[in-house]
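A protein chain is absent from this complex, but the other protein chains hold their places.
Our next item is subunit A:
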Amino acid sequence: MEGTNVEYRRENAMVTMKIRRPYTTASMWSSGKLTVTGATSEPDSRIAARRFSRKLQRLGYKVRLANFRVVNVLATCRMPFAIRIAQFSQAHRANASYEPELHPGVTYKIKEIKAVLKIFSTGSITVTAPSVSNVEMAIHQIFPLVVEHQMEKLKVKDKFELNVHKHNIVAGRKRKHRGGALPRQLKKSRTNEGTSLSECDTDSDCDSGDSFDSNESAD
């Protein structure tokens, strides 16, 4: 199979393909399974998966998109205040793990919604969860906990909004037209694709994230 936007890695036994709109990457295996990463919203990742399957159909493979599910969502947000992470990790021994030698942030796990948050002393927080609603729940839960341990800094900027930049929605499974095994669990993908990617200038995506507005964060 030829393609100009395709990379074949023999060591991982998979093909990586990218499309421009929406800007996403798909990893394809010979079993017919597909992993689509880089979309900025759940419907977007579904559209991307369908574009990929269309491309494959055009190339002559008899395929159909089946078993599409969003597996992993990575999001970042920033608190308008700095956080005392040493105190925070002491207060939440059960769920939080802070090893300054290994990673500069606290890893806080919320078991019930299966979310993992990385909390940094600058106030930025990275959330990884199985869906966008879980991400929002996680932030709702973590905000009061983090406010308790904020650092009173004098150089507070006047931005009091919490911008949840949702980016890197990892999704999907696509199957060829035969029965198959259950889809496997995915590994998380890195969020370092740059915030430019998700700079929601369509604020429609960030709306639900902004649901708790300046009133809450003002103290």
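As a convention for this text, a residue touches a chain if its C-beta (ideal position, glycine included) is under 8 Å from a C-beta of that chain, and two chains touch if they have at least 3 such contacts; residues count from 1.
Operating definition for what follows: contacts and distances are computed from a predicted model.
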item	value
Record-based protein name (UniProt) of the chain missing from this complex, from "Transcription initiation factor IIB", "Serine palmitoyltransferase 1", "Gamma-secretase subunit APH-1" or "Proteasome subunit beta"	"Transcription initiation factor IIB"
Residue among A:N12, A:S31, A:N67 or A:Q90 that touches the chain left out of view	A:Q90
Sites on subunit A contacted by the missing partner chain, in the whole complex	82, 84-86, 89-90, 93, 97-102, 104, 120-122, 151
